[in-house]
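Just dropping this structure here.
Missing here: one protein chain of the complex. Every other protein chain is in place.
Presenting chain A:
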């Protein structure tokens, strides 16, 4: 799948390269003093690491994420139910199947495609050791999302979003902080039905975003939009479960590959 290929030099540098010890920080790269030393053993090590990192990018569905969900599952989780026709956002038109009894119905064929792409991208980011931030401003599902983040070892932000969290990071946190490599929005609106500030900020800082867009949301600034219902608890639980499974799968795969590399290097 085209979405699996990470474009841009910066994204290649984003994953931790164990040998050359290069920390990337959104535009600036600092290399440690040990980078200059290279031995034949280190050279084969680099080759193995590169293979581990680049091989998954050549496969369309390396993590076999298509077996995680079917269209029937999406239908039973009521993902196809949008808001009323009056709440419809004009840019969501192409993603809608139609409207029935004044309720917009989201096209599940398109949703399945978009969700597959989004999950694939998330898996690749998690495989390369990227930081994933799960965001939602819905109080109903805040606890669920925080628990999901805890269980897959990633990060969550379901509280009031302070203005400079991404754009003013070196002052809000400390200089040298590493920002998230992917932000997943489980609901792109905040509590006053306006677009979440994080979407615009992530776009400004070139952080890719995955977002569940309902029929009243604006999908334009989101890198991997997934048209779907963000109001029903069943639907949200399904998304949380899917993302947790993808991230865990990707991390397990990475650990497996590292172990194999360790075994083959010692042999």
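The criterion applied here is as follows: contacts are C-beta pairs under 8 Å (C-beta built on N, C-alpha and C of every residue); 3 or more make two chains touch, one makes a residue touch a chain; residues count from 1.
Everything below uses one rule, namely that contacts and distances are computed from a predicted model.
When the listed names "BBSome complex member BBS1", "Origin of replication complex subunit 4", "28S ribosomal protein S9, mitochondrial-like" or "proteasome endopeptidase complex" are checked against UniProt, the chain not shown comes out as "28S ribosomal protein S9, mitochondrial-like". Taking the complete complex into account, A:149 is the one of A:65, A:79, A:149 or A:240 that touches the chain left out.
Check A:44, A:172, A:220 or A:256 against the missing chain and you find that the one touching it is A:172.
When the full complex is taken into account, the listed residue touching the unshown chain is A:159, out of A:51, A:84, A:100 or A:159.
Within the complete assembly, residues 16, 23, 129, 131, 133, 143, 146, 149-150, 153-157, 159, 162, 165, 170-175, 177-178, 180 of chain A touch the chain that is not shown.
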